[in-house]
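Note that one protein chain of the assembly has been removed; the remaining protein chains are unaltered in position.
Labels run A, B and C following the written order; every chain starts at residue 1.
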Amino acid sequence: MVVVVETALKAVLILLYATFVGFMFMGIIRIVTARIHRRVGPPIYQPILDTIKLLSKKSNITHGLIYDFGIIYALGATILALMFIPLGSIGILRMYGDLILITFLLEIPMLGIMFAAMSSGNPWAGLGSQRALLTLLAIQVPLGFAIVALAESYGTFSTYQIVMAQQSMGWSIIHLPLLLAAVAYDLVLQAMFGKEPFDIMIAPGEISLGPMVEFGGKHMGILQIQHAIALFAETLFFSNIFLGGAVITSFASPVLNTLASLGVLLIKQIAVLMIAIFMGAIFPRFTIDQAARFYWKWPTIIAATGAILAAL
Amino acid sequence: MREQAIIDGILTEAPYAEGKVRRERRVEFKVPADRIRDFLKLLREKGFELMLQITVVDWPKDGEYELVYQMWSIEHRTHAMVRTRIPRELDKARMPTVRDIYPVAETYERDAHDFFGVYFEGNEKMEMPWILDDTEQGLFPYRKDFDMLAYVKKKYMILDRFDENKDNYVI
Amino acid sequence: MVDWRLFEPLFDFARRKSLWIVAFCTGCGGIEMPPLMTSRYDLERFGMMPNPAPRMADLFLITGYVTPKTLKRIIITYEMQPDPKYVMAHGSCPLNGGIYWDAYNAIKHLDRYLPVDVIIAGCMPRPEAVMDGINKIMEMIENGTADGWKRYKENYEYYKKNQDELFGEGWREREARRWIPWLMNRKKEE
Partner (left out) sequence: MMVSQSELVKEARENGMDLLPLDKDTYELFFGPQHMATENFSIILKMDGHRVVKAIANPGFLHRGFEKLAELRPWHTNIALLLRICVPEPDVPEAIYSMAVDEIIGWELPERAQWIRTTVLEMARVSAYLFWIMGLSFKLGVYTAGQWAAAYRERLMALFEQLTGARVYHIYTIPGGVRRDIPNDAWLRRLRDTVEYIKGKLPDFDHLVFENYITFRRMEGIGVMDKKFALAEGVTGPNIRATGVPYDVRRADPYLLYPELDFEIPVLEDGDALARALVRRYELEQDLYILEQLLEMGPPDGPYKVQDPKLKNLPRFKVPAGDAFAHVESTKGDFGAYVVSDGRNKPYRVQIRGPSIAHGIRVLEQLLVGARIADVPVILMSLDNCPPDIDR
């Protein structure tokens, strides 16, 4: 009984932390982008205000069951993915956190959003979903090779074991095969964040936000929360498998250890985020067919080279 | 003079037209309405490739519309106005289209049709909705006899007062 | 159940600080929107940003004069926005016609057809004036006087009557069908 309560408490705490930090990440994205544009930018807590406002809308438009369900589905999948990723020394299901499972769970939310968008019947949403599906398809190939490279190199699919292995043999990216895999994965991450040059799915100037066009009020509020958690989970996953994660045992107190590892992870996550922001600030957007061709070419070649090198 | 030479070159092949030099790089032709297609074909051959606009000027005194085809020649660096006159009555204000000679004229003709009611025969898009909204279509607001203030007061309910029976707007 | 009314002050704060604008340049004032969004004036400081989707937007900026053809789209877009929604009109043209007081194709009194919360004076209003108007609307949200969306619901008959008088009955259906014959492949139709 105590174990169950403790686990539930831990899950809630992780969730709260992830949501909060995710919102801060969204704020950081907006501020850093504004600074690159030579503007002041919004306060860092702006995404939280946006979400509160969206949730407090007095009227809601719904287009039926799938429309509501798709959003919950997206949120649920993201939370589940978060639970599998090791967060320093804490984490509920980190022992079962399989690379393939987490990658899969991180992509599921896009499907949920697409379900909901398609059921709204808006032609822009349809176009956006078409694009989102193709993006999803395009990123699979380099993603698969990057994961193969990791698995070959460490001999395991478990994220937790990869993190532990990195404590003894150094970060993944100092090994050449895994560096190649990391580069490919980072390019994929750009599409998962929805930043240029791969923000094809939402493309405000072309298809006016694509799948998101029909969401308003509470639906969009939940999607904002989902986006925040997804941002946290994706950066966390990348820092875990490529940037060494954080397992700090140098303090006597376990609380201090946990806090320190959270801090280390936070720095790594922000570094991942910054790469994405800077890349997004200087590139125009690809069209969908060019993006697919790009993903099937350069990141695939890089990741495949990494996988082959790792296997040798 | 360069301009005079251009005019002479054109008028020898089109004796029905009149031409004169307005100033440097500006020439002017007067053409009867039924020969406009022949004349524009000739102009195009003579190097006036660009059609800039079709202007309609309403002259209620004469009971006529004046159509001014504004042409530009890149080769001669000269602007030519081709003037023609057609009757002003809506059922008689008809012109042959020149859209096969200058494709862009289709747009200008739609414009003239919407605002003046000049009907260009042979232009398929004549009936297609253009700038004006449903309620203004068939109003031909650029005609001189269109009383804009009265129309505006009635449409947007800026009323000065009602008449005694309270059913007519007095403007 | 939680009594959400308790949180109303928090919600009002959030609404005030996060006004998303519908990206709809309805008139000449639209040209002052890029300067407002960029480094000189930077509206994002107040949490405002343009949003392409009307379903997420709160604030409708009527940037300048409104023609009947645009007004149809404005009404449809306005009705797509979820409640609480606010309308701010730029310049004197939506107020009384402004320089187009005698133009046959410009709306003279916008508030007959849509509830307007704030009207900014000027032709065209400077970015500072627009920011002043935004401050005003933030104040109005705070003290609950920005209630255009309530008025639109309560007096819907009045607004609908005026709209129908201007466009004629059944204008929504007519507008939706208007382009079908021109888009259809005519040979197939026959």
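Note that in this section contacts are C-beta pairs under 8 Å (C-beta built on N, C-alpha and C of every residue); 3 or more make two chains touch, one makes a residue touch a chain.
Computed from a prediction, not measured in an experiment: that's the story for all the values here.
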Message: Could you tell me which displayed chains border the chain that was left out of the figure?
response: A, B, C
Query: Which listed residue (B:Leu11, B:Val104 or B:Met157) would be found touching the missing chain in the intact complex?
result: B:Val104
Message: Among C:Leu10, C:Ala121 or C:Ala176, which one touches the chain that has been omitted from the display?
response: C:Ala176
Sole residue of B:Lys46, B:His79 or B:His113 that reaches the chain not shown, by the stated touch rule: B:His79
- request: In the full complex, which bits of chain A touch the chain not displayed? Write them out.
  value: 33, 36-39, 123-124, 127, 130, 196-197, 199-200, 203-208, 281-290
Residues in chain B touching the chain absent from view: 25-26, 49-53, 55, 57-58, 68, 70, 72, 74, 77, 79, 81, 102-104, 106-108, 111, 115, 128-133, 141-142, 146, 148
Task: Provide the residue numbers of chain C that touch the chain removed from this figure.
output: 22-28, 30-32, 34-35, 37-40, 50, 52, 54, 65, 67, 69-70, 73, 77, 99-100, 102-106, 123-124, 126, 173, 176-177, 179-180, 182-185, 188
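As a working rule, only the chains that are shown with their structure count from here on.
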Message: Is the chain-to-chain touch network here best called a line, a ring, a star, complete, or other?
response: line
- prompt: Once you find the CA centre of chain A and the CA centre of chain B, what distance in Å lies between them?
  reply: 61
- prompt: What parts of chain A, by residue number, touch at least two of the other chains?
  reply: none
Statement: Among chain C residues, those touching two or more other chains are none
Statement: Contacts from chain C onto chain B in the complex sit at residues 67-69, 97, 102-105, 107-109, 112, 165-168, 171, 174, 178-179, 182
- request: Spell out the part of chain B that touches chain C in their complex, as residue ranges.
  value: 128-129, 132-136, 139, 141, 148-149, 151-152, 155-158
- line: Within their complex, chain C touches chain A through residues 4, 7, 10-11, 13-15, 17-18, 20, 23, 38-39, 42, 44-47, 51-53, 55-56, 58, 81-84
